Each structure stands twice: as C-alpha cells, then as structure tokens.
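Removed from the display is one protein chain of the complex; every other protein chain stays in position.
Chain nomenclature is as follows: A, B and C, assigned in order of appearance, with residue numbering initiated at 1 for each chain independently.
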Amino acid sequence: MAVPTIIRERTPQLIVLAVILALNAIISPGFFSIEIQNDRLYGSLIDVLNRGAPVTLLAIGMTLVIATKGIDLSVGAVMAIVGAVAASLITSGYSLPATLAGALFVGLACGIWNGALVALLDIQPIIATLILMVAGRGIAQLITEGVILTFNDKPELIFVGSGSFLSLPMPVIIWVVVAILAILVVRRSALGLLIEAIGVNRRASTLSGVNSRVILLAVYAVSGLCAATAGVIAAADIKGADANNAGLWLEMDAILAVVIGGTSLLGGRFSLVGSLMGAMIIQSLNTGILMAGFPPEFNLIIKAAIILIILIVQSPASQAAMANFRANRQTVAIKTESREHAAR
Amino acid sequence: MMANAQPLLSVRGVSKAFLGVSALENVDFTLQAGEVHALLGENGAGKSTLIKIITGAYRRDEGEVLLEGTPIHPRDVVDAQKLGIGTVYQEVNLLTNLTVAENLFLGRQPKRFGLTDVREMNRRSRAILDTYGLDIDVTAPLANFSVAIQQVVAIARAVDISGKVLVLDEPTASLDAHEVEMLFAVVRQLRARGMGIIFISHFLDQVYEIADSITVLRNGRLIDTVPVAGLDRLKLVSMMLGRQLEADIKRTIDPNTAKSEPLVSLRGLGKRGSVDPLDLDIRQGEVVGIAGLLGSGRTETAQLVFGIERADSGTISVGGAPVNMTSPRKAISQGFAFCPEDRKTDGIVGDLSVRENIIFALQAQRGWMRPLSRSEQEALADRYIAALDIRTSDREKPIKFLSGGNQQKVLLARWLATNPRFLILDEPTRGIDVGAHAEIIRLIIDLCERGMALLVISSELGELVGYSSRIIVLRDRKMVSELTGDEISTDHIMKAIASHGATGEAA
Amino acid sequence: LTVGFSQIGSESGWRAAETSVTKLEAQKRGIDLKFADAQQKQENQIKAVRSFIAQGVDAILIAPVVATGWDAVLKEAKEANIPVILLDRTVDAPQDLYLTAVTSDTVFEGKVAGEWLVKEVGDKPCNIVELQGTTGSSPAINRKKGFDEAIAGKANLKIVRSQTGDFTRTKGKEVMESFIKAEGGGKNICALYAHNDDMAVGAIQAIKEAGLKPGKDILVVSIDAVPDIFQAFIAGEANATVELTPNMAGPAFDALDAYLKDKKEPAKWIQTESKLYTPADDPQKVYDEKKGLGY
C-alpha cells in the first residue's frame, strides 16, 4: 500500500509533470518516441531522465539538508572539486574503483566540513556552505591547474557518464539506485523522523535525546556524497573535469526541485519522491525550452513564468483552499467520528 | 449578576471548525461591563478558540459577536484592539527578540518628530511595570527574562491597550501567589472602572476569588452560565467534566523508602552564576518536590541534573556510580527523563503528529537503526492517549493543533513511554484542567509507588505537599531548607521562603 | 617595472592560457606583475584598477569583461599618469584614455568561420545549427554577427537552430542532443557552428552518441583553437577552428616598453591574427605546441 499513498500525496507534482511533458510533446511531436540505438534507449524522454541525473542527485541530499532547516549552497562547487579529483586520479593511472572511492571520499569530506561548521560551530547554514561555494571552485581549479582535465582514453570512467546498462544510460541507473537507497534508509529506519524533528525544533529534539549534532553532520555528509556522485557523472559525461562550469548554479536548481517537490524551506516534513519529481519537472522544462527553438533571450523568462505558475498552484494558500474544499465534503463523516471519540 | 440594560459583549451562536473538525458549536456568551467573567472547561473544550474568535485571531464560521450592541467583525487583532479589546493569549505571545519596552508599546510607540521617542517609551514602560511591582531593565531583550516575567509583561501590555474588554487566557499559569495577587489587584481596579474581563483559568480557587460569573464549555458546546456566588464547587467541576471528580487523594508515605540506597545523589552540584552548590538524594519510590519563588533557580537545577546545562562543580551519581552528565542523551541513557516547563520551545515538535511526539524520546533512545514499527508506534500512542485522556480528534494530528493542556499531556506520555527510572517534571500541571490535574497527580503517585524516583517542580504548593516525600526550598538560587515528614505543609514552605526573604523585605 | 593586470577570471581554458602566457611574458621581461582575478565581475575589475592606482603601479593591463563602463576609472588612471593597455577586447571609451588595445576582432573571427563553411559546402543546401556563447556576452554577439555576415546572401546556407550553450562543454553537449532530436535524429543537420571549441567538443560527443559521425555527417566549425579541438582534428571529428591567440600580453608589453623608453605612441589598435586551422595544418604539432600553455 506504500506506493499508492506516495503517489496520492504527490498528485500536484504529478499533474504538473504531466502537463509539462504534454506541452513538450505538442511543441516537438517526436518527444515521446523512444527507440533503441546502439543497444541503448534513445529519445527525448530518456534525455530528460539522463540530463536530470545531476540535479536529481543533488536534490536528494538537499532534501535531507533542507528538512533539518538548513541549506547547502556548496553542492555545485563540490561537484567541480570531485570531478577534478576523479579526472586527476584516473589520468594518473589509478583504477576505476580507486578513482571512484577517492572521489566519493573527497565529496564526503566536503560534506563533513559543511556539517562541522553548522553542527559544531553553529554557523548559519547559508553562510557555512557559502564558504565552500566560493572556495570550492578555486580548489577544483587548483587540482586541474585551470585547464579542462580530459580523459578521452579512459573508457571505464567515461562509461559512468555515457555508458548504458540494461539499455538505460548509466546516470539514470545511478540516480535511481541512489534514490531508492536513500528512500529506504530514511523511511525504513527512524532517521526520517529524527531529521524532521530536528528541522522543526532542534532544541526539543536534543532535549528528548536525539543526537542532533551527529545527525546534522550526517545529513551534510550525505549531501556531499550525493554531490560527489553528481560530480563524477558530470565529468564522465563530457570526458573531462571542467572546474569552472561543472555544476555551476546547479545548487539553485536543486533547491528549486526540493521546493517544487513540496518540502518546505522551513524544515520539517520532507518528501524525497517529491524532490525527484521536482527535479524531473525542472529538467523537462529545460529540455522543452531547448527543443522549442525560441531565441535564447527568452529562456529565463519562460522558465521563471512557468516556475511561478507551478509554485502558485501548489502554494500553501491554494493548497489550503483545496483542502478546505475537500474537507467540506467530508465534514459530516469526521464530525460523527469525533463525537464518537468524545463519547468514549 | 449585574443586570445591565445592554451587555458589553455578547456572542451569539458562534461555531468554528478546523478542517472539518468542529471546535465550537453554537456557543453563546455574554459579558457585562464591570464584571470578571470566568470561562471554564476541560483542556480542548474550546476556550482559547472562543476568545480568538472574539479578538479577531480566527474567523468564525457562523454566529455573531456584538460589542455594546453593534455587531463587530474584527478582521485581525489590530482591529479588535482598536475596538477596545485587549488580550493575553495562552502561550506567551510576545517577541523575545525585542526589548521589554518595545513589547509593551509595539504598534503604539510614542513619537517625537515622527520618530520613536525611545526615552519616553522606556520611561512609560518603567512606570507601567511599577504597578506590577516589577523593577527590571526595560531596555533589555525580553528573552533575558523568565517565562513568568514575560507573562507579567504580556498582561501589562494587554491591560494597557484594552479600553473595554480584557481577555486573559490562563494568565496565572506561570505566576506565583504573590504575582497573582498583584494581577488581581489590577483586575479589580479595571473592573471598578467598568471594564469587562474574561478570565480563563484552571485554578478554581482563583476563579472563586476574582470572578463574578462563570461560563462553562465542554466539547465545544455551551453548558451553562452561572453566577459565582453560592456556586457549589463540586457542581462546578461536574459541569466541566460531565462527571464527578473523585475525592482528593493524599499519598501515604512508606517509611521504608527513606532507608533505602539513593538512586540519584547530587553532591555539591552547582554552576557559577546559576545555582549554588547543593546536596540532594533521591531514592526509588520517592517524590522530591522543589518549591521556591519565580527565578529561584528551580528550572536551572533540573537542567543541571539532566545535563542540559553543564555543572561546573559537584558530582551526580546514579546508583552509587558517578556519572559525567554532559548531555541530555547521557542522562537519558541513565534512565532519566525530563518534562520541561516551556513546552513550546523545549518540548513539542510542532509539525509532527501526536503519535510521533509520543514515541519520540523512546525512538531517540533506541537509535535510528532500530525503528519502532508503525504498529508498535500506534499501539503506544493509543495506549497513552487513552491513559492520559489526551483529547485529539486523531493520533495523526500535528501536535501544534492540540490545546495547550493536551500538549502537556503528550509530553508526559513521551517520557513515560521511555519507562524511566528517574523522572523530572517541571511544572507538570501547568495549564491542565481540574480533571486531568487530578489524573496527573494520581499518575505521579502511581509511578512513585511502582518504584520510580521523581523530582517535581511546581508552583502549586498544595499539590506539591500532596505527593512529595520530601520538599526542598530554593531561594535566590540557593537551597535554603529541606522539609521531611511532618514538616511537609504549605505553611512550612511559605515560612522557609519567607524567613530567608526577611532581609529582602526589610530593605 | 610594476604592472597591474586585471583579468576577467578563469572561466575557460583559453582565459587560463592567456593568464599564464601573460605571466610568462612578464617574467621574460623582468616585469613585476600584479595579478587580480575579477571572478567575471566588472565591478571587481574596476575595484582592482582603483587599487592598482592607489598602489602606484607603472602601468595597467585590463582584459575588460564588457566594453562599457570604463570611462571614470580610466580617467582616474590618466590623472595618475598610469598608462593603460586593453587586452583581447576594446572598450567604449574615448581613445585618449588608454594607450592601446591588443585584441583580436571577434566579428572577424565569426566571419572567418562562416567563410570557411561557405567555401566547404559550395552550392549544396546546408542546415546549420549554432551553439551560441553566454547570452549577452560580447564574443557571443560578435561571433554570431560575423558568421551571419559571412553566410548572408547564400540561400543554400540556413541556420535552423540557435541556442546558447554558455561556452561550456556540458551545455554544448546537452543542447546538441536536443538539436539532434529536434532535427529528425540529426539527419537534417549538415553543419555545426559553435562560438567556442569547448561547446564544439561537447557537441561532438553528442553527435557520436546519436550514432552519427562528427566531421563527416555533420561538419564542425568553431573558434578559439584550444588544444582539445586539435585532438578532435586528429580523430577526424572536427573540421575547422579560428585561432584566438592567448598571447596578447607580448605585443602589449612591447608597446609599453617602446612608450616608456622612447615616448613612442603605439597605434590605438594592435590586432592579433585570426588564423584558420583545419586538419590539414598538422594538428599533432599544433597540439603539442599548445599543450604546455596552460589551456
């Protein structure tokens, strides 16, 4: 019964996604066609899944961070650092497992740094992560020495970005696996509850015996890991580490995805599934704009307008109006129920 | 009742539902000029909801509100204030980041040359607080002061802005006897001036002392409005509860417990500038009460014991072994539990459901790897909802939507669910209705008899005397007396507080 | 001799190469170079120039991020008697405010690229897709302009799609993917014009992943001549690039020397060459030459 509730709770996001996909299909008729090419599914829809991988991964970590009332501005920069690390490891002859391990470790370290600033030094998350956002690209460039570090001759790492498995592009497989893992860990354990509680009332949680510091640290660490995964994919995708542009402004897209997915920036209740849908909504929008063939000056305006509409539709105010409408139809039922309760 | 030609405020047929759950149904209420009208009822009866409707904080679904015969529709609190209705809401609703003076004058700051005249504002603030016998730095942020002082400020503000109607929603919950007297003096003055005052409280003594008439609500419905004079107390209680209240229980103390080994013992525990070093033993099956005036350091003592604040002197040992109490986690792992007095910031996790709030401490204790299954959670929640009679339409309702008293019960449930050895309760009955009050006292006694050790802080001396095996009295952050056996009585406590306070009074 | 150098940033490999070449040239001449990175922001560049003036350097090099908005600060430099030389872009300011400008002509670069394509396709009909630089940046505007001029009047050449790829590989690849999908799986596309090589490199990967052969099925022409495009030449995946030399500082320092020593006013515009490279130009050799320049 788990799946239907998840879907029921995310109806607004599903509708928005469907509408945007439908619009895309109207603008470019071949949008839904999927064929097999080179043993790999091929089509615009697959592109959306594939291109959405970095934002999706970032959004997973970002959701958890935001649920604790935090924010992680550094994820884009961490992508750049990790891409650079991966590229320099693989080009200096390390094996793929060693490279991946090194890359993920660096991402984890970045996350722990952020987490330490937030949880131990009590620096406000936006500023704590701004530090790494500013310095991170510098660190990445330091590693690549300012060049785009290419690894055209390392098919094993390239495979992570543009290979395919079971006819699906690797990035899609990776984000789906990470997402399922994250959802399972968070919802099958008590972690989700504890994270939400910290986001709502950190002091009360600490007083109730929650190890808030460790959980905060862990959440930022996970965000770092997710950013690392996204960074490896982004680098593998273009067969090179672009310290300047990898993940540039993606933190904003990730935050947007989380919010569109229905998680409040004020912390507390979160939905990973919602964030995934949010990321897909953003990517369909991006792909749609590219396919539509408008002059690029219009890109931002179109994106802003559509995002505004989406947000207004699912704003708490309109949601409350909807809920009231629905509640009014159910009022009678609940009233009798509550009376029974009172009578007991 | 003083039969005026036209009531000052009258409420007719008001109803209000939250997301389909009705909180008020067809309630009438009449307030005369120059009377104190008590609004009574169990936790969740709808008292706060009714006054929020009167003061424009909520919009009513049905019915009308007349002020001096004219229908009013306050859109928001400002509107109501303009109409002459001032309010103190149940949970202290001031802005702790602003100064005391700013809180008193928010929205009506005195001006000079178009700018706020801070000096004048501070001067007038001092004058206002003087009437309440409060001499504090009005330029300091409100956050620097205890809940009680904040409450006095809230009252002073409401009194100062209300011209016709003053609404006090459980204003005395965190005040001590002395401050309550001061408040009542002010209220009497206002009554004499012809103001109408709505007074909500769970302290029946206070109601009998100050109120002229009483309106009782139950389950969102009007039960009756009656004059206080000649009203039988038991009848009033049964009106509120819809049943009889069982007779008061006085605990019989087992003399053997006093001889057993202490479970928790504090030796020279203190913190510079916060609590002077004190020694205390608490045994299993014993309730130790802490009495004292506001700000006497009761809460801070409890916080030291629970590891929220770190002591800089002394030791805590549990079952004979010293424990370095560095955090609440550490305390909890020793089987401690702590129900804080400021439930809004220290207790409830507002957006989470009643169920989640109940299992919360237990889950935190088990660690994130060992989640309670959904059915276990539901069973626990249901058990405590029934055991403590928590009024909620649904165990999945976010706790922030529960009435104040019911939130308190949920917090109690949260800690009982961890099955602690040692339970610290800071003002456990604050804001709890008579029925539940008795239940909680019964619960304390019951827990104690089952061998739990308890440390209870309460401003209600009568209640403290009822269940404590021993009482320590704090004054000025120092333990000044420890009462045992026959010494345990309100008189002795008062004396202990007063005798040491003599120096203060002399000056 | 102390010279302040206000660089835009390090947003691309080419920019990094320009920085390292400038440092090299300064070192060669024994010049003490004060380097300031503006992180792509004009306000930071202006701040840097003001700081240079306050510090009392002997000359200032500016690689301006945008053409407008320099009058005030250039005036201040002039009042302080500090000569200013502009690198790789000129500014919209009275010419007496700076000593000289060492730049390439970005419109001309676009034109060279366009003319190459015109020659290459002859009279065959050809649908072109264009990857623009960052919307609003002057190279993007000018390279588009030059290219449009070159193909104007050739009815067989038509730009069917044009989107911004932000000068980056990632966006170049993503946008090219959507171009291919939107143009019948890429069969309708005959040539790609990218405003820089990085986008072209990204796009080449997209073309390959779509099962087409870059350089053959789709002609690839771009600008900058960074080392990686020569690797694509070697692999037969790109067809032409127009060089934007990173060595702007060499001529600049020469002009400065002459001016300081002999009071010789240089020409107001020292234009660098916009050389066209194709796979016929021994790409391996050029690649090896360029590799060490810090691209």
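The rule is simple: a residue touches a chain if its C-beta (ideal position, glycine included) is under 8 Å from a C-beta of that chain, and two chains touch if they have at least 3 such contacts.
Going forward, contacts and distances are computed from a predicted model.
Enquirer: Not counting the visible chains, the remaining one has a UniProt entry; which protein name from "Sugar ABC transporter permease YjfF", "Cytochrome c oxidase subunit 1", "Inner-membrane translocator" or "Phenylacetate-CoA oxygenase subunit PaaI" does it give?
Expert: Its record in UniProt gives the absent chain the protein name "Sugar ABC transporter permease YjfF".
Enquirer: One chain isn't displayed here. Which of the visible ones does it touch?
Expert: Even though it is not drawn, that chain still touches A, B, C.
Enquirer: Looking at the full complex, which residue from A:13, A:50 or A:141 touches the chain that isn't shown here?
Expert: Of the listed residues, the one touching the omitted chain is A:141.
Enquirer: Just name the one of A:39, A:122 or A:153 that touches the chain not displayed here.
Expert: The one listed residue touching the chain not shown is A:122.
Enquirer: Need a quick check: the contact residues on subunit B for the chain that isn't drawn.
Expert: Contacting residues on subunit B, toward the hidden partner: 57, 76-78, 81, 87, 89, 93-99, 102-103, 106-107, 109, 114-116, 118, 137, 139-141, 144, 157, 272-274, 476-477, 503-504, 507.
Enquirer: Please identify, in ascending order, the residues of subunit A that touch the omitted chain?
Expert: That gives, for subunit A, the contact residues 73, 117, 121-124, 126-127, 130-142, 146, 243, 252, 255-256, 259, 264-266, 297-305, 307-308, 311-312, 315-318, 320.
Enquirer: If the missing chain were put back, which residues of subunit C would it touch?
Expert: Touching the chain left out of view, subunit C contributes residues 4, 7, 9-10, 16, 19, 33-37, 39-44, 46-48, 50-56, 66-72, 92, 134-138, 141.
Here is the rule we go by: only the chains that are shown with their structure count from here on.
Enquirer: Going by C-alpha centres, which chain would you call the most central?
Expert: Of the chains present, the most centrally placed is A.
Enquirer: Among the chains, which is located farthest from subunit C on the basis of C-alpha centroids?
Expert: B
Enquirer: Averaged over CA atoms, how far is the centre of subunit B from the centre of subunit C? Could you give it in whole Å?
Expert: About 71 Å, centre to centre.
Enquirer: Using mean CA coordinates as chain centres, what's the subunit A-subunit C distance in Å?
Expert: 34
Enquirer: Determine the centre-to-centre distance between subunit A and subunit B, using the mean Cα coordinates as centres, and give it in whole Å.
Expert: About 43 Å separates the centre of subunit A from that of subunit B.
Enquirer: With touch defined as at the start, can you tell me which subunit A residues reach subunit C in the complex?
Expert: Touch residues, subunit A against subunit C: 28, 30, 37-38, 42-44, 47, 51, 141, 145-148, 150, 152, 162, 234, 237-240, 242, 244-246, 248, 287, 290-291, 293, 295-297, 299.
Enquirer: Write out the stretch or stretches of subunit B touching subunit A in their complex.
Expert: Of all residues in subunit B, those touching subunit A are 17, 19-22, 219, 306, 308, 327-329, 332, 338, 340, 345-352, 356, 360-361, 363-372, 391, 393, 414.
Enquirer: Please output the residues of subunit C touching subunit A within their complex, sorted ascending.
Expert: Result: residues 10-13, 16, 19-20, 132, 135, 161-164, 166-171, 173-175, 177-179, 181-182, 198, 201-202, 205, 209-211, 228, 231, 294-295 of subunit C touch subunit A.
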